[in-house]
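Other chains dropped; remaining ones untouched in position.
The chains carry the letters A and B, assigned in the order they are written, with residues numbered from 1 in each.
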Amino acid sequence: MRNWISPSLLVITFILSALGHYAGWDPTLQFILSAIAVIFVAGFLGKATENVAHYAGQRLGGFLNATFGNAAELIIAIFLVREGLYDMVKASLTGSIIGNLLLVLGLSLFAGGLKFKVQNFNVTLAGLNGSLMIVAVIALFIPAVFLNTHSITASETTTLSLVVAGILIFSYIAWLLFSMITHKKYLSDVADASQGELPHGHETHWSKRKSIVFLILATVMVAFVSEWMVGTLDTITARFGLSEIFVGAFLVAIIGNAAEHSAAILLAMKNKIGASVEIAVGSSLQIALFVAPVLVFVSYFTGNTMDIVFTTIELVAIGVSVFIAKSIIQDGSTNWYEGLLLLVVYIILGVSFYLV
Amino acid sequence: MRNWISPSLLVITFILSALGHYAGWDPTLQFILSAIAVIFVAGFLGKATENVAHYAGQRLGGFLNATFGNAAELIIAIFLVREGLYDMVKASLTGSIIGNLLLVLGLSLFAGGLKFKVQNFNVTLAGLNGSLMIVAVIALFIPAVFLNTHSITASETTTLSLVVAGILIFSYIAWLLFSMITHKKYLSDVADASQGELPHGHETHWSKRKSIVFLILATVMVAFVSEWMVGTLDTITARFGLSEIFVGAFLVAIIGNAAEHSAAILLAMKNKIGASVEIAVGSSLQIALFVAPVLVFVSYFTGNTMDIVFTTIELVAIGVSVFIAKSIIQDGSTNWYEGLLLLVVYIILGVSFYLV
């Protein structure tokens, strides 16, 4: 990364993608252009986040990264909710959760593990993250079980969805309170001890102000490019004979998480595996505990509440992802084979969704 | 607790509750009086248990507490079994297990965590407790799966229920043998190392004999008051439009576990979190491994065997409670946020059961 992604390529691909979108070029061409542009703006976002993280400290950096990565997804999802495409929303939320836990985390562990024999990180934080993931799975799982085994009216389903959504947002705010305020020092003390030194200054060229401005700019660019790409998906779906659930859960999710992908993998290859885990797990937690419930409330205010009931295969996909990710991160030590195992589960899920 | 619950208030609320019950006052009034009385007698039981625990050692104290707490529940459940109210029995057993693992443990961790940043306890014992909980879940889960997927006759169901019940009681006796005899020193050595000193004498005023007598007296009082309260539930259920499963799994269970609640929370606030965990987990294990199977045999001798097959939502409630509780206690370190997570799962289950 010494000679980082050329700024001119970033600008060119972004403009080409914009031209394709607004001039209405052939959808397949639009798709390819925006996909390439996503790679560059995601790289830009990763670089900006790294710079901000340099000033903010490693863990807060990971948190910022997850937030800015999911900002794009939240915007796209709100757009889908306003059009009433609830199944697509849930598929892309599912894909985002499993994409972070399996693909992003898997690639990070694998790439980091090829370079470093064993990578270690704070096991206390990993344990807490694991418990939080389980609570998220339970919160999504319980309403589905009750709906499938008992006759519940539509209005009761709405009530249950709003209550569960409210509880999830409350849990997320309490988590920020816990990790940023009451136990910030406790968590970072352990993290410092296991993560060692911060990177040296020779990689960091931007000022604090420039870093923040670029972070915001990069996020906005990611949001635009992602949306242009999503706009072409209907045509791509029809043209290549893919199912909507596969497109929602895999294509959209992979594109929407491109920023986390590149940032997490780069950090892993610099042996900052703790930050990689924080990005991947933190991002999936944010989807489950914040983005999904916010969408329930957004839909409620549009007058047609989206329930929080996911399909069986979505719940199974989320459940097994949490289960294997928790098993792998809980000892605070990772290697290339553990990354491979996460990727193996992702591929099995991908093939299964593709065949449905 | 320096100026502990006034003995006169204890006696007055107990007598008022008794009067209400035997004179047949309005059920809502009876319910309120007995609910208040439960709070006081449970406090009395907690105090008595603490005194006995002072002489018996911390872990045996926790065990005694669980035993005496569940004595009340066992008596109530046998009464329900004799009336053939098997669904109510299973709902209250379910409620008791999840109430201990989520509400009692959650409040203990939360209250203790507000006072102490991080609380630690013996991780070896926590691991064993976790495995034992999983075996209990498996033992309840397997018969339900086989019944739902295959055609099994009523007599085969009875056989399976008796076999599973017998195996569970055997496991429980073996656990007592293990933890009290063959590995007593091993477990308490580790416990001592992580728990530190016993509390100083200035809190303990009762003699050994008085402690034991009061423990027995308090248990009897709890049993009586609990039963009076349970007697009013039919009317309360009808009057306030609650479902039987919600009343059984939440109201009855909360009341029946009031003793564990107060004792566990008090211990947590005195930084004896290991004893709190032992009460909560030990009590739920005792319900699953001892109380439930004993009820199967009791019903067998009444000529109409209660099977050990719980409903899907009961099994899901027990399963997710064990799963999250195990995840939280397995590192031997707790904080307020982990307590909150347990309470969050309890509330989600409560709302779901309420809506059914």
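The working rule: a residue touches a chain if its C-beta (ideal position, glycine included) is under 8 Å from a C-beta of that chain, and two chains touch if they have at least 3 such contacts.
Computed from a prediction, not measured in an experiment: that's the story for all the values here.
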| All chains share one sequence and 2 are in place; how many are there in total? | 3
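The working rule: only the chains that are shown with their structure count from here on.
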| field | Between chain B and chain A, distance of the C-alpha-averaged centres to the nearest whole Å | value | 40
| request: Write out the stretch or stretches of chain B touching chain A in their complex. | output: 117-118, 311-313, 316, 320, 323-324, 327-328, 330-331, 333, 335-338, 340-341, 344-345, 347-349, 351-352, 355-356
| request: Mind listing the chain A positions that touch chain B in their complex? | output: 123-124, 127-128, 130-132, 134-135, 138-139, 141-143, 145-146, 149-150, 152, 156, 159-160, 163-164, 167, 170-171, 174-175, 178, 182-183, 186, 326
